[in-house]
Structures are given as C-alpha cells and as structure tokens.
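Yeah, one chain of the complex is gone here, protein chain that is, but the others are all in their spots.
Let's look at chain A:
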Amino acid sequence: MTEKQHITIKGVKEGLVFLLDDRCEFSALLDELHYKLEKTHQQLLSGPLIHVHVKLGSRETTEDEKDRIKSVLRQRGNLLVQSIQSEAEQVSAANSNKQEMKVMSGIIRSGQVVTHDGSLLLLGDLHPGGSIICTGDIYVMGTLAGMAHAGAEGNADAIIASSLLRPTQLRIAEVISRPPEEWMTGDAAMEYAFLQEGIMQVDKTTQLFRMRKDPIVYKGV
C-alpha cells in the first residue's frame, strides 16, 4: 500500500503495542490503521481478547484524535485499548518546569496581582499593595515596594532581585519575611533576597555569583 510503513505492531507480554509514526499526517495514520486491521493482519488480530497499548511518539494529539484511534481499534471486537501514550505531553510538562522567563513592563499598582508560571522580569515598579507571584525568580528593574512571592510552588532556590528593594513583604517558597525587623540594609544598591537554610537573607546583587555561577566563555581574549 504505502512505500513507508507508518505503523509498527509489536507483540509484548501483555498484548500488542502499536507504534504510530509521529511525522506523517494524522489522516494517513488512520487510513493505514484501517488497512492493516482489515487486510494485512487479519489472522493476527482475530481470535482471543488482546490488550492493546498505543504509542504516539512525540505527536501532539487532541482528545478527539485519540478517540478516533480508539474507535478504529474497537471495530475489531477482540482488541481492548488499554492506553494511548504520547511523549509530547511528557516533553511539554518537562518544558514548563524549565521556567520560561517572561518580560513585562508597567507599574503594578495596589490591588493588582501578576502571577506567572516561571520567572518574571518587570521593567517598572511594584507598588505597595500590589503583588507578583511566580514559580521561578522575580527580577524587578525599578522599585519593589509591594509583595513578591518567588518559587511559589515550593522552589526554595528562587530569588527576588530588584533595583531598589523596599518590599512590604517577601516570600520565597514557604518562607514569609518582612522588613525591617528581619532585614533592611538601607543601601540604594541593587539587592536580591534568597533563602539560606530556610531563613530569608538579603545581599547585594553583585554577590549573587556565590550561589549561582554560570560559566562565562571569553571570546577573542
């Protein structure tokens, strides 16, 4: 039928595994599935009840498309679809953990809340009464005077850095801290807050290399 096979059927201990190619058209895949079930693999696919696992590779599919695969397989009474797996979902889940950096500019005023999954760079001020909540780091190029919560889902390595750190409250992961009782340097330098053994600390941003050091590649020296 086709020059290249898009579907590989493997027998395993639990039953059959359908490996579907992830680069061809979805409709071609369905056609070939039909063809295989009807024509070429008739003997193999008739008889006792067989459990089937479908692997989609890195193809991204909708629920609707998954249902269509299922319904094709169900046409053969003896095939019982156990699972439909896609690596794409696992990959995208892993990507979101990688924390994308979002850059936004503006003023976050009292009563306004900015939430972001990942790290956030704000070009502007965070006013008292306003909040930023991020699962990653928070960087504010401006005055941070409101509430900032970094590592909101428990990442204790997250930091909060600002041109001028004058917060009403800072939170990293589960730790809540407020100046000036706990810390306040009064310097006009760029500072960042981080957790050290579960306690909020503030230091100049130039000291950040002590906890995070990215390799620097010198060129042309």
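Here is the rule we go by: contacts are C-beta pairs under 8 Å (C-beta built on N, C-alpha and C of every residue); 3 or more make two chains touch, one makes a residue touch a chain; residues count from 1.
In this text, contacts and distances are computed from a predicted model.
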item: Per UniProt record, name of the chain withheld from view ["Sporulation protein YqfD", "ATP phosphoribosyltransferase", "Septum site-determining protein MinD" or "Simple sugar transport system permease protein"]; value: "Septum site-determining protein MinD"
item: Chain not shown: contacting residue from A:Q5, A:S110 or A:Q207; value: A:S110
item: Of A:H6, A:K36 or A:H127, the residue in touch with the unshown chain; value: A:H127
item: Hidden partner interface residues of chain A, rising order; value: 107, 109-112, 125, 127-130
